[in-house]
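Only one protein chain is missing from this complex, and each of the others stays in its spot.
Residue numbering begins at 1 within each chain, and the chains themselves are lettered A, B and C in the order written.
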Amino acid sequence: MSQVNRLNGGQVNADQPLKFKFDGKSFTGQQGDTLASALLANGVRLMGRSFKYHRPRGVLTAGSEEPNALVELRTGARQEPNTRATTIELFDGLTAKSQNRLGPLQFDLLAINDRFSNFLTAGFYYKTFMWPAAFWEKIYEPIIRHAAGLGSLSLQEDPDVYDKGFLHCDLLVIGAGPAGLAAALTAGRSGAQVILADEDFRMGGRLNSETFVLGDQSGADWADSVIAELASLSNVRVMPRTTIIGAFDHGIYGAVERISDHKIVPDAGKPRQILWRIYTKRTVLAAGAIERPIAFENNDRPGIMLASAIRTYANRFAVAADQRIAIFTNNDDGHRTAQDLHAKGIKISAVVDVRPDAPRSMDYEVLNGEVVDTKGRLGLTFAEVRLADGTMRALECGALGVSGGWNPNVHMTCHQRGRPTWNDALAAFVPGGVLPPGMTVAGAANGDMSTAGALKGGAAAASSVLKDLGLTAKTIKLPQTEDTPVAIKPFWYVEGCSRAWLDQQNDVTVKDVKLSHQEGFRSVEHLKRYTTLGMATDQGKTSNMGGLAIMAELAGKTIPEVGTTIFRPPYTPTSIGVLAGRHRGQEFHPKRLTPSHKWAQEQGAVFVEVGNWLRAQWFPRAGETTWRESVDREVLATRKSVGVCDVTTLGKVDVQGADAAAFLNKIYCNAFAKLEVGKTRYGLMLREDGIAKDDGTAARLAEDHFVVTTTTANALPVYRHMEFVRQCLFPDMDVQLISTTEAWAQYAIAGPNSRALLQKIVDPDTEISNEAFPFMGCANITVCGGLRARLFRISFSGELAYEIAVPTAYGDALIRKIMEVGTEFDVTPYGTEALGVMRIEKGHAAGNELNGTTTAQNLGMGRMVSKTKDSIGSKLSEREGLNAAGDLRQVGIKPVNPADAVPAGAHLMNADGPVDAAHDQGYVTSACFSPNLGHAIALGFLKNGDTRLGEVMRIVSPLNDYATTVEIVSAHFIDPQGERLRA
Amino acid sequence: MRYSGFKVIKEALMGHKGWTPAWRDPEPQPHYDIVIIGGGGHGLATAYYLAKEFKQKRIAVLEKGWIGGGNVGRNTTIIRSNYLLDGNEPFYEFSLKLWEGLEQDFNYNAMISQRGILNLIHTDAQRDAFTRRGNAMILNGADAEMLTTAQIKKRYPFLNTEDSRFPIKGGLAQHRGGTVRHDAVAWGYARGADSRGVDIIQNCEVTGFKIENGKCLGVETSRGFIGATKVGCAVAGSSSRLMSKANMRLPMESHVLQAFVSEGLKPVMPGVVTFGAGHFYCSQSDKGGLVFGGDIDGYNSYAQRGNLPVVEDVCEGGMAIFPAFGRARMLRMWGGIMDMSMDGSPIIDRTHIDGLYFNGGWCYGGFKATPASGFCFAHLLTHDAPHPTAKAYRFNRFEKGLVIDEKGMGNQPNLH
Amino acid sequence: MIINHPLLGPRDSAEFTYLGDAKLIDRPDAASENAAQEFYEYAYLRDNPAGWHKELWFHEAGDRSWLVVTRNTLTHEISKVELARDVARSRGRSK
Partner (left out) sequence: MHNLKTITALGGTEARVDAFAHITIVENDGVSLASVAARLGKEKKCHTILKKLLGAVPEAGRAELHDPEAGFWMGPDQWMIGAPRATYELLADDLKAKFGDAASVTEQTGAWVCFDITGPAMPDFCERICPVPIRRMVAGDARRTVIHHLGCFVIRREADDHIRILGPRASAKTLHHALLTTAQAMA
């Protein structure tokens, strides 16, 4: 199809035709077009359907405020629902389709809703669908859900990548229209660090859409020349296709730069979009103004547009919205559209102005009256006009430009505490209240509606900002240009109209606002929520004012008395992908790899996520078919001979200073002051509320030097807590802290042959006999012929065991060495599963027991809480609720029938009592199969558990329909006397 | 006026002339038996149940702005009773049961939609914890089911199970959980209370309490003094501010929680999904918007807005499990002020001042509690004794060490 | 938000971790007669003002300083930032 409505000129390139498809049909547009302008050029007016009534809809605007012309852009995994045709930069090969329809766009079967519109008024759903109750989920809601929604997601993974970035500037200028350009130029020439951002792919704002000249240049040319100069300045960053989405605290702005949206697919490696966090000292908001419509009967037909949009299509895109166009206005600006169109040879059916004193024209008819109705099923054919004298007149037209005046674009001024104030001369809200700190508003956004006013306002705003920043502002010469005052008569809706659309996307009509008032939903927020006015994807940019005005009239109040709803970020809808950036898939969180990772990978280890760490979970061997086989083997081999496990992930904090011991005395509930050098002690850390926070060991390497370990999960919170205690509570303690978690590769070597294995590694001058290096010993040593190492004789498994640490870069070499020298003992690497089994066998508490609600008493360590010193948590641990009779105690649990499982998370019940919450006796925290005992074992918390050893109870797990009989036993299943670890 | 499909049809045919205001706009009386401060969900529900279930008379609800303007109008609309601890589970299950009959009870379609809530599990330890929780739920009479990854994938085929940083190892589902049209809850309760004679007084800010000899005699308001035999406070995030007027310090901080909605989309999410290895949960409204959120911003705030880092954190979580949402767009972000208590659980209790009662500390979970909170507060106001399901929600639990700490985070509100 | 670190200048608050009311510096004396009550109030009761609030932030992704930030909870405006260690000393804390 040829471009029947294409004109000459404009900022499109006729020499660069672009092919595209809409609803399967092929069209040609031009470089510089939007999808909307290209469709209009091709005579396509019908572009979508409305939300509720499925009314046929065309384009209303030429910008990001568009409520109607929403399409699904692209196909397959890149399908992008609800994309505004007015902001889609046309590219060759573009495909789009209309949405929210059942059947073809011309014959949407759901348009039946429009027939029943009288039943589907505001809030009708709150009053019905309640009977019978069961029908809501089964019948009513599925129908509603299916009918609702706009476009659809492909539900395939988004194949594009998104980046994030951070920028710093003295001045951010939002909007590159006349005010923004003047501000950026002033600040740029003065040497300030400036960012100029505009959502459009072509900067210049309204200068691209108007015909008046600036000095001796067209607006567009002047804009081009200024942008070229700005781009040449090293202190200015010019960012087209960049939407500032929100004004956040302390001068931080979010911005989305569309890098690839105007391409068929992004270039290799390039992101689709970038989310910039912009740190500003000052901001000039020059976001312009948005024209608003007037409500009249059937004002939503394709072809009915904002007058300024028709002008934009003609002047910037060289597209006639139709060959025959009428205008309906309450202000002088509407006439400007008629003049521009007439100059381009388009037939003006008439200009209808509600003002008796409207300007006259020699070129076309100006009528004093109102448009009272329109005709045309899928597109406008006639506008019916009631003249001031009451006579009716039908205007033949395929497009009707409506101008109800302009609203300064105050959106971003409201993101914090700003609340707009009313300006009578403009009949509009202008920025008011407390603006985001550092923000100045200029140009039309500030109510300076003329081009000259905008230029002046922009330059002045920049000058004052520069002065604030201590920079000298250079004055720039502003061109002579249009400086017409605003002439408007407030006019919101045509008397007597009812199905007159305010919010075109959500199908909110004048009638709905009246009903809302009638039913008492009169505050603006109630109006919005009851009718859904302004809740569509355009957030009411073109609709809110009309609704407010009507509510004000009904309530007998002024518009400012009624007030406004709150504009919230983002300024325009923002892809969830760009807000996430690269952090998805495997890159969602960083991975932390242990020093033995490479080696473990070579062994075919299975890895498990422990926080951000990846740890070897078990090491399968050939022939093993289940994880249990591997784990059982690892456990048995370790207890029989020797096993090795990477325990680097445990948090390590270096604590030094003269008061290091005193400091540990504060953070641990048990005593540390008298720990000998060369000894390690188990420590239990409480929160200030008396609940166990973490546990670990502290090794005293010197009088003034400890190495503290934490659990893997709590490394960071514990370090933070220690710094709090040091800096905020005991600032005069001589103690220095630094995390050394990753500085050392640490391996547990456990099992009866662990000493023998170690002998082959430690250098001969280190004596590690039981006498010289007893249980809980620690020392700085050397290994393998001189490598510095730390040795701790501590045991999580309950076996004779050591932990040896070397500088991380040697971790890989050391694990290989251990495996090499351990061959004769059949040294077995074990993973976190075997580690877990052995600690349960030994009855050691871990994360499942230290769950943030357990006390030292619960853990059976009540006596550790020193009464002779004040430590964090000691006082509040004395509260009655934490020391009540019947408290939980950690116990061991084994099945009466050895074949039975004891699942973690099961609850404990008395053997013959009722099974319900009221009779709950406790729960199973950790469970495993013990290959040493040949049956399942578990740890758990049981009321008065310490006095109930030997009792037979039931465990129940109704979640998996499981119950069985168990015996309560000591938590120390293996070597209860601790002989092995002292051997 | 009774709402029904029949009434809607009748009015449509009669030109909608018969609809009357959903509630009256009365002038405050000089004295009430019971004054409820706060015209949010909890305050309105309290008034409703006081009038309907506890047959109390002369009740007023005082709202400083417009009713339903607080957290009931700015939450992510989820209802559930998947709690672990005995202090909580019976209460939330009571609430869920009230939700299940609510629409017929107050004759307003709040679109209570029990399409299920699913908590994803990513580690064995998480599975253990969720097993314990699921069992606690069932033992308390609620429903719970442990789903396998395959079962989840059937319901959410676009869930990222192939390339996820933290594997999805199943999920704990509560099929009776779901969502509710939040504004309708406020309006339904308001309409139900109003029709039973409760005065709902908007634009009436409480500026102080009249307390003499340890007894509360009424409240000073922007519309004059209003006497009351009993005063109940249900103002969520403003609790500390309000109670400071009675010289009380609360075990509470006010924090901002952000929430987000996408543009309208054809239905993709059958129920509510919560990511267990990041800060993200999501459902889809009947209108088609993906409604999602994550963690609180984490600092004390009374500004109903948050900042970018949390927005990004939430979207990262979203993209981690639903990478198909990348091309959906966030339409709007907003914030509500959460009354974050010191153990993450609420308080429904008498204060040390005679005649002054308190309801608060709901953290980010107040919406689902609305019916039971209103019911139990009404019970307390009527009988001066706690309702059986709310008996743990006492002020003195902190002093006594009887905290109800679901998450095990201790006395740091921003971690709950 | 931007926190103007007394040593490092303006830093994005995303680098910090929040704890809460700066009164947490004033940890009671365990030997006090009223210690139980004092610790209860210290651990659990908060002024939680709508307005200026002194609060503790930890520069976790920075220099590991604890800071006392004076911030308005209604506007988020920050009027003062101090090293918590200095504040603690000025409030009589030692060792």
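Criterion: a contact is a pair of C-beta atoms (placed from the backbone, for glycine too) under 8 Å apart; a residue touches a chain by one contact, two chains touch by 3 or more.
Just so it is clear, the model here is predicted, and its values are computed rather than measured.
Of the chains on view, those touched by the hidden chain across the whole complex are A, C.
The missing chain, though absent from the display, is touched by one residue of C:Ile3, C:Leu45 or C:Leu83; that residue is C:Leu83.
When the omitted chain is restored, the residue from A:Asp23, A:Glu587 or A:Asp946 that touches it is A:Glu587.
Considering the whole complex, the residue from A:Pro132, A:Gly785, A:Gly886 or A:Gly950 that touches the absent chain is A:Gly785. Of the listed positions A:Thr808, A:Asn883 or A:Asn960, the one in contact with the omitted chain in the full complex is A:Thr808.
Residues of subunit A that touch the chain left out of view are 161, 163-168, 193, 269-271, 274, 277, 279, 582-583, 587, 589-594, 597-598, 612-613, 648, 654, 656-659, 704-705, 732-736, 738-745, 782-788, 806-814, 817. Counting over the whole complex, subunit C has residues 7-9, 12, 14-15, 60-65, 83, 85 touching the chain that is not drawn.
Keep in mind that, in the parts below, only the chains that are shown with their structure count from here on.
Once the centre of each chain is set as its mean CA position, subunit A and subunit B turn out to be 22 Å apart. With centres set at the average Cα position, the gap from subunit A to subunit C is 28 Å. Per-chain CA centroids place subunit B at a distance of 30 Å from subunit C. In subunit C, the residues that touch at least two other chains are 1, 12, 19, 40, 43, 75-76. Multi-chain contact residues of subunit B, defined as those touching 2 or more other chains: 303, 307, 399, 411. Partner subunit C is touched in their complex by these residues of subunit B: 238, 240-241, 244, 249-254, 298-303, 307, 309, 342, 398-399, 411-414. Residues of subunit A touching subunit C in their complex: 248-252, 277, 279, 416-417, 434, 437, 659, 662, 688-689, 716, 720, 723-724, 727-733, 870, 874-876, 878-879. Against subunit A, the residues of subunit B that register as touching in their complex are 3-5, 7-9, 12-13, 16, 19-23, 25, 65-66, 68-69, 73, 86, 89-90, 101, 103-104, 107-115, 122-123, 125, 127-136, 138-141, 144-146, 157-158, 160, 163-167, 181, 183-184, 187-188, 202, 262-268, 277-278, 286-288, 303, 305, 307-308, 311-312, 315-320, 323-334, 397, 399-403, 405, 407-411.
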